[in-house]
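Sharing a structure with you now.
Only a single protein chain was left out; the remaining protein chains are all shown in position.
And now, chain A:
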Amino acid sequence: MIIRFFHQMGSPRYFYNVAGKLVPWFMVSFLITLVFGLYYGLFVAPPDYQQGESYRIMYIHVPSAWMSMFIYVVMAVSGLISLVWRIKMTEIVVISSATVGASFTFLALATGSLWGKPMWGTWWVWDARLTSELILLFLYLGIIALHSAIEDKRVAARAVSILALVGVVNIPIIHYSVEWWNTLHQPASVTKFDKPSMDLSMLIPLLTMAISFKLYYGAVVLMRARAEIVERERNSRWVQELVEQEAK
């Protein structure tokens, strides 16, 4: 049953159809959680006792930073799957995720720097987390550059998968070496699950935004994957039939 599901999902045509049905659901739930999370975060949640109102950028910053790492792991896992089992769809997931991941990384850096100006008095410090996030951005850009440089897209996808795997082995090493090197960023306040050092009224919008960003990622990846499928399979019969139907 499960094997059959994966087998079917591995077929571009089946994936295209299922993804097409899923996208609106992802989009709608993304919008709902986004509106709820933003409203709760920007209007309902109380101001911070130390940072006042400017802490509210956290509702974008922290989920973006989470997404930047989450997407890289997704890429590495699907890269591994596509190298081992040669599944076309996971290759497409790797490629489709790269630009979204890079955007979230950039967003995390940009919002962090906007927050840093009033709080730390500077746009940028060479602190451990900022630096590893910057390096993560470079890793994403390397993946995007390599993919666009190789003309045969199937070869490109496999090359990129290897790069993502090499990167994921290195990310912890980079992270801890940078941490050793210097640190100024405050420690994570949510991952202490036994007793989060954050009030529930701030935690709820933060987690809502995190879910919202994940839904957005899901929607975008599926949309990009569909576009990629149609481009790759443009010579196959079902795509040509699809195009003819659309033309009518």
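A few remarks follow.
As a working rule, a residue touches a chain if its C-beta (ideal position, glycine included) is under 8 Å from a C-beta of that chain, and two chains touch if they have at least 3 such contacts; residues count from 1.
In this section, contacts and distances are computed from a predicted model.
Of "Co-chaperone protein HscB homolog", "Heme exporter protein B", "Formate dehydrogenase subunit gamma" or "DMSO reductase anchor subunit", only "Heme exporter protein B" is the UniProt protein name of the chain excluded from the display. Within the set A:V93, A:L109 or A:L139, the residue that contacts the chain not displayed is A:L139.
Considering A:V73, A:V166 or A:V243, the position touching the chain not shown turns out to be A:V166 (whole complex). Summary of contacts with the chain left out: across A:V77, A:V125 or A:I150, the touching residue is A:I150.
Against the chain not shown here, chain A presents residues 83, 135, 138-139, 141-142, 145-146, 149-150, 155, 158-159, 162-163, 165-167, 169-170, 173-174, 177-178, 180-181.
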